[in-house]
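Here it is: the structure, laid out below.
Only one protein chain is missing; all other protein chains are in place.
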Amino acid sequence: MILRSVCVLVAVATLAIPSAVVAGQNPQIPRAADGKPDLSGVWQAATTANWNLLPHAAEKDVPAGLGVVEGNEIPYNAAAAAQQRQNFANRAQADPETRCFLPGVPRIMYMPFPFQIFQTPGHIAMAFEYVHAVRRIFLNTPHPEGPIEWWMGDSRGRWEGDTLVVDVVHFTNQTWFDRTGNFHSEGLHVVERYTPIGPNHIHYEATIEDPNVFTRPWKISFPLYRRLEKGIRVLDYECYAFGLERTWYKPTE
Amino acid sequence: MIRCRPFLPVLALGSLLAGAAVDAQQEAPAVPYTPPRTPDGQPDIQGIYNPVGTFYNIEDLEYQSLYQQFKPNPAMRGRSLIIDPPDGKIPFQPWAAEKRKPIYELHLDPPPDWVDPNAQCWPQGVPRHVNNREFEIFQPPGHVVIFNLAHHTYRVIPVDGSPHIPGNIKLWVGDSRGRWEGNTLVVDVTNNNDQTWFDVMASFHSDELRVTEHFTPVSRDRIEYRAVMTDPKVYTRPWTFAIHFNRNKEPGVEVWEEACVEANRKNIDLLERPGR
Amino acid sequence: MRRAVIIAVALVTLGAPAAAQSIGRTPDGRPDLSGIWQAINTAGVNILPHHAEPDMPAGLGVVEGNEIPYNPSAAAKQRENYANRAKLDPVNKCFLPGVPRATYMGFPFQIVQTPNQVTILYEYAHTVRNVFMNSPHPKGPIEWWMGDSRGRWEGDTLVVDVVHFNDQTWFDRAGNHHSEALHVVERYTPIDRDHLSYEVTIEDPKVFTRSWKMSMPLYRRIDRNMQILEYECAAFEEAFNLAGPR
Partner (left out) sequence: MTHRTLGGILAAVGVAISLGSITVAGQADRWIPSKLADGQPDMQGHWISDAVGGAHSVEDGRDPDADVIQGRVGERNPLIIVAPPDNRIPYTPAFAARRQQLLRDIFTPVRPEHVDPHVRALLDGVPRNGYVPGGMQFLQAPRSVMILYESNHAWRFIPLDGRPHAPQSLKLFMGDSRGRWEGNTLVVDVTNFNEDTWLDSHGSIHSDALHVVERWTLVGPTRIQYEATLEDSKAFSRPWKIAFAVNRRPDKAYEIFEDSRWEGERAVTPILEVGRKDKAAGVTGIHEHKRGGR
């Protein structure tokens, strides 16, 4: 009888844990069947980094932002700094986003659109609302041999404790980091770290390396928010098709 | 050499279709197949598949090639991927048949407004999404996700009993909600926009299109696929389209990025218009 | 056995009001709503379900039942507003956005809470609302852009009654509108430490045939060093040109 009552207690205590832990410093992280943190769900960044990674005042249709770059500085080499200034001057035409191109990594992570993470033990996929971009993150496998130039790069992941670490290479030199012309070459190497900090937040960090463009690696970080709206799903934003709609279906009058 | 897969729809399609249609009409194995289960209990049909069909002309398999590779195959004359109605034709309402006729006739050299939407890198819609190029079925808990090699398009199919989104939101690949009936995945697709075709032949529909799909695995490496199209604005009756998918058994194969808008010069010109 | 059950029940009781335990509280025992919040949705584009347009992402909508019960003439006005929205939307002229639009414009806002006054500071156009607790609305007629807000606590919910609006603001960029008879009741309920449930009841007998509701979660902005900045859009040349001559 004593044994049985203990079992009841344990069961109840387990049920009660989530509410108690949420308030403390050791937040409950949802876990997948294999014991890894479960990152699946619909997420979105709330930063203004897509307009400018660095601190910036507001402009028309551009909210001000504190920036997401550690140290508030991007360590361009001299030639690259000049290129960035030129990009900035020509940004209305030159930003690949104005052509609705795939935005690359890490930019896709802070586009102001939701995305959904799907997770199985060997394979994590991300489906983005913005131009139906996808990222496939294969775990514990090597990058295919290059040279390869992909808009979204090639992502390979591994778990370090509760952090999903994703190594991304094989980029084009065609994508920018933001609308102010911050850029990279095809030598870009991104290491992302996804660390759940509670049931509804992921701390996202990316280390950016590109010896052709930067004098040293640099870091960005920001939280990802789980979208909690009822029935939330990723919709579509097929921006290259805007304004090109056809009227095939209309009955002739 | 750069190992990215170029956007070459014409060539890729040509090679894919060689002999494809013959396979399309073969009978499925008679022995019932029970797939293994995923950790959340779904029949596991994950893998990379190639559709055995055509998105050139779903009504007439004599014409299997595109554009400059045009080679009619008289052996397939009169055969169709449409199994209902029995004549294998899309049951267009008269006005719609009229509207389609000139686009159909000019498809080899279409004026800009009559170019196949898919050739403009627009998402394929359903069922063309699985009647196109190689695709991957991925089954994370509660979902079936389909990634298509072509244009990196994807479909998310919740199989958790969740309801459709509000009806007035129209999407390029619609809103899919699935359920498992035995080993068959049944998907109800609503919220389709009116911008996609089922093939190159102006086989259009309205935004009232509803598609009911059946994915039935009949062996480890083969899925039979049926789709019933209902659209009271455009068709006189529902019609059914049938193809099957063969597993890509190449060890370690992955579906890799294929950019479309980004790599297609013609489309870039189309994008040069006022406003973002 | 019986004792065990009693203990178990006690634990369940402790564990049950999950939100109530995990939310912060002020010294007077009220939920502490202070902090920087933001709606992460597309209600600012259109409070109803909508597909994407340039710079306007698609959204599932925030209106209960996905329908706004306009009377016929108000429905016609909405269509006209929509057709001319680039020119007519008061937000394109940088005007104060009204309530509840200020909540879901896509900019963060900060709640500063004291026992007698809850003040909401919005980044967009340095909009501010003072919610006076347990006091009556001043006598009208008054027409303010942001209305007059009076609050009270109902359990853990901050209920804000807002009247004295003008007829110049919209609910979204899609031309959904109201008259000066608008009456808004907002309900801010903590879900947990980092999320509020925001529910709004809208009433306006001149425009709607019945009252209707919208709801959405609000997210605490936990970004490092988060603070409210400025979106002083009256300073943008374009706003100036759009607004004048008047």
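Residue numbering begins at 1 within each chain, and the chains themselves are lettered A, B and C in the order written.
Keep in mind that, in the parts below, a residue touches a chain if its C-beta (ideal position, glycine included) is under 8 Å from a C-beta of that chain, and two chains touch if they have at least 3 such contacts.
Quick caveat: nothing in here was measured; it's all calculated off a predicted structure.
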item: Left-out chain, listing which of the shown chains it touches; value: A, C
item: Of C:A125, C:V160, C:A174 or C:I202, the one touching the omitted chain in the full complex; value: C:A125
item: Sole contact to the chain not displayed, among C:S22, C:Q38, C:Q78 or C:Q113; value: C:Q113
item: Touch with the omitted chain, as defined above, among C:M56, C:L88, C:I142 or C:I191; value: C:I142
item: On subunit C, residues whose C-beta touches the chain left out of the figure; value: 27, 34, 94-96, 110, 112-114, 117, 119, 121, 125-128, 130, 132, 138, 140-146, 168, 225, 227-230, 232, 234-235, 237, 240, 243-246
item: Interface residues of subunit A (partner: the chain not displayed); value: 54-57, 64, 66-67, 72
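In the analysis below, only the chains that are shown with their structure count from here on.
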item: Chain whose Cα centroid lies nearest the overall Cα centroid; value: A
item: Most distant chain from subunit C, judged by the mean position of its C-alpha atoms; value: B
item: Interchain centroid distance [CA atoms averaged], subunit A/subunit C, Å; value: 28
item: Sequence positions of subunit C contacting 2 or more other chains; value: 51, 54-55, 58, 60
item: Subunit A: positions in contact with at least two other chains; value: 231, 233, 235-236, 238-239, 243
item: Interface residues, subunit A side, partner subunit C - complex; value: 1, 4-6, 8-9, 12-13, 15-16, 18-20, 22-23, 44, 46-47, 57-61, 63-66, 112-113, 129, 198, 200-201, 221-223, 225, 227-229, 231-233, 235-239, 242-243
item: Subunit B contact footprint on subunit A (complex, rising order); value: 32-33, 40, 97-102, 116, 118-120, 123, 125, 127, 131-134, 136, 138, 144-152, 174, 231, 233-236, 238-241, 243-246, 248-252
item: In the complex, subunit B residues that touch subunit C; value: 165-166, 168-171, 193, 275-276
